[in-house]
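Quick one: structure below, then a few questions.
Note that one protein chain of the assembly has been removed; the remaining protein chains are unaltered in position.
Just so it is clear, A and B label the chains in written order, and each chain counts residues from 1 on its own.
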Amino acid sequence: MLQYIGKRLLQSVLTLFIIITIVFSLLRLMPEEGYLGAAADKMSPAQQEIYLTSLGLRDPILVQLGNFYKNLLQGDLGKSVTYRTDVPVVTIIADKITYSLLFGLGAVGLSLLIGVPLGIMMAYRKGRWLDRLGTGYIVFVVAVPAAVYYLVIQMYITELFQLPMLFDEYRPITWILPLTSMALAPTASYAMWMRRYMVDELNKDYIKLARAKGVKERTLMFKHVLRNAFIPMAQYLPATILFTITGSIYIESLYSIPGMGGLLVDAIQRQDNTIVQGLVLVFSSLGIIGLILGDIAMALVDPRIKLGKGGGVR
Amino acid sequence: MGMYTDEINNISNKSRETLFEFAEVDARQAEETGYSNYSYWRSTWQSFLKNRLAVFLLVGVIIIVGFTILQPYLPAQKSPTEIYLDEQTGMQARNIAPSAEFWFGTNSIGQDLWSRIWAGTRTSLFIGCVVALVEAVVGITIGTLWGFSRKLEAPITQLYNVVDNIPTTIVLILMSYILRPSISTIIIAMCITGWVEMARFIRNQIVILRDREYNLASKCLGTPDYRIILKNLLPYLISVIMLRMSLAIPFAIGAEVFLTYIGLGLPISEPSLGNLINEGRVLMMSPDLRYQLIFPSIVLSVITIAFYIIGNSFADAADPKNHV
Partner (left out) sequence: MRKYWLLFVCLVVLFCVACNDKSASEKASEYRVVYSGEIKTLNYLKTSETNEFAVAANMVDGLIEYDNYGVVQPGLAKEWSANEDATVWTFKLRDDAKWVTHEGKEYADVVAQDFVDGLHYVLDAKNESSTAWIATVVKNGEAFYNGEMNDFKEVGIKALDEHTVEYTLEAPTPYFLSMLNYVCFFPVNGKFIAEKGEDFGTTRENFLYNGAYILDKFEPQNERVLVKNETYWDKDKVLIDRIRYKYNKEAATVAPELFLRGEIDSASIPTSIIDEWFKDEKKKSQVRQTQNNFYTYFYALNFNPQFDAQYEPDNWKIAVNNKDFRKSLFHALDRVSAMLTVEPYNPADLLSNTITPKNFVDVEGVDYTQLAPLTSISNEDSFNKELALEYKEKAKTALAGKATFPVKVLMPYNAGMPDWANRSQVVEQQMEKLLGTDYVDIIVEAGPSTGFLSEVRRPGKFALLEANWGPDFADPSTYTDPFTVDGTYNKPELAEGYKEANGKTTYQNLVDQAKETIDTAKRYELFAKAEAFLIEEAFVIPYSVGGSGYMASKLNPFEAQYSPFGVTAEKFKGQQVLEKPMSNEEFKKALAEWEEERAEALANAEK
């Protein structure tokens, strides 16, 4: 197991290296105006040149890349240029990551808490009103654009309950709405997959045999079906946590939550390449960790799966 | 012996005339005996027809798609980009509520919302279809190569790791950021990430299937690889491929809405559902103007739901296990 994790980690470092190199090179193709901001019109070409040279943008790309990796090894992601001038990227991301993680984990927790039982109940009562209600909910979440229903929730629910519209970290009552809105979509997807896996499992022959032998329906559900159906779920869990972190851009913008999703969009609009690089690195690392955790989680839940043999892709 | 002689004679007499005859060899009939009247597509179709909701939605989608294509050629249609002027003031006919003249009203500079919505649907569906098609072609090709060729396995795995490990949102944002905003940019951005899922799925299935006995047998008989892939492997996967393709369309439309939201979508002179919804969002709290948000949202939701449900029921129907 340890050996397997070690191998996976090494592979991941290579992957990360390739990703970062690609992104780094792509970003150098962008117009340079972003570095100058509003001053672009007023500075003379000579002044612009001095400025760009001082940022290291006139070095050959390989030198730039080399410097970047040298600093990276020392835990230095460089300094922000146009987003917050001269502030280290590490500091900027560190400020945001707590909010993102808290909301991401909170939303996943909440959606697991509701989505999984909902999926189980839907499978249990397949075809009845609960199943239909759940399906209706899932279809609704999939179909209506998130940009629209998030806004509806913010505008109308705050009006209904006289809540403040914006997030304020010192007033926990303002946490509830963003958290629940964020949990809506993952709840639906957990419920959907849980239902599907449960139904697949219920159709299997061993269940028929168990029923024929007179095993109680409740025991059957929880001891056999649920456990088996949970295995594929376990694998995707870490990946969905990551998704909630990146997918929270709408929510962060609407409720003024100072998280990473908003940071990415902002850094891109301001063309702050050092931050974009840093964020891609963080997101990709989280993604890779998520995948490894997923595999481990699956192995833990299902004793039949042995890691390290066969290898390859999930 | 004596008591049966007559009988035997009787039979042999008859048989000589009518009972046994040499039949002519008929290739067509010979072929028929080897087959039942089972046809894969007919069965799929029949079991699909059993799902009334899906059929209803399929008809709906066909009507919508047909309508979006035909709409500009129908009589009494306005142009989606022309700015209409108020006849009395000579100024732009801004924010006119739905009426006989403007069926879905006008937007803030006096463009006809009805034709904009259909033009937008056309753009969005076009993006969705192209993306789905590219995803399918690229995904299947790479997936099969990946699963079948041992030489290509390592490089493709590495490529897969790279693309798959960057969250889709980030790739979408980065690509639209680096390229100029246009339809082709959006399509490229979505295709870059889209094929991955499909390729992985195909690859996994092929790895499972390629060493099954019937394929080994086929190989021993000297069937070339491409024939094994085309005739033995892919038909197995059709149901899943169809499901993925039908889901790719609503996903592409959703992604377009998202990109527009963060300001990297299509320019607003080019109507698309994302643009219309994004323009409409500001008007959420204005009861009189809310129609500018509601109409495009409804069209988008209907299309998404329809593709979603059709895709799912078609996948069920295409699964041979459900044909018995």
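Convention: a contact is a pair of C-beta atoms (placed from the backbone, for glycine too) under 8 Å apart; a residue touches a chain by one contact, two chains touch by 3 or more.
Keep in mind that this is a model prediction, so the values were computed, not measured.
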Identified contact with the non-displayed chain, of A:L77, A:L254 or A:L281: A:L254
Among A:A46, A:L62 or A:A212, the residue in touch with the chain that has been omitted: A:A46
Which of B:I228, B:L283, B:L300 or B:A315 contacts the chain that the document leaves out: B:L283
Per the touch definition above, residue among B:T5, B:Q88 or B:S269 touching the missing chain: B:S269
Per the touch definition above, residue among A:A94, A:I173 or A:L209 touching the missing chain: A:I173
Missing-chain contacts mapped onto chain B: 81-83, 91-92, 94-95, 108-109, 111, 177, 180-182, 263-264, 267-270, 279, 281-289
Contacts of chain A with the absent chain, listed as residue ranges: 30-34, 36-44, 46-47, 50-51, 54-55, 79-80, 82-87, 92, 95-96, 109-110, 112-113, 151, 154-155, 159, 164-166, 171-173, 175-176, 252-254, 256, 258, 262-263, 265-266, 268-271
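The rule is simple: only the chains that are shown with their structure count from here on.
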Gap in Å, rounded to a whole number, between the CA centres of chain B and chain A: 27
Touching residues on chain A, where the partner in the complex is chain B: 11-12, 14-16, 18-19, 22-23, 26-27, 29-30, 139, 142-148, 151-152, 155, 242-243, 246-247, 249-250, 264-265, 268-269, 276, 279-280, 283-284, 287-288, 291, 312-314
Contact set on chain B toward chain A in their complex: 157-158, 160-162, 164-167, 169-170, 173-174, 177-178, 200, 203-204, 250, 254, 257-258, 261-264, 277-278, 281, 284-285, 293, 297, 300-302, 304-305, 308-309
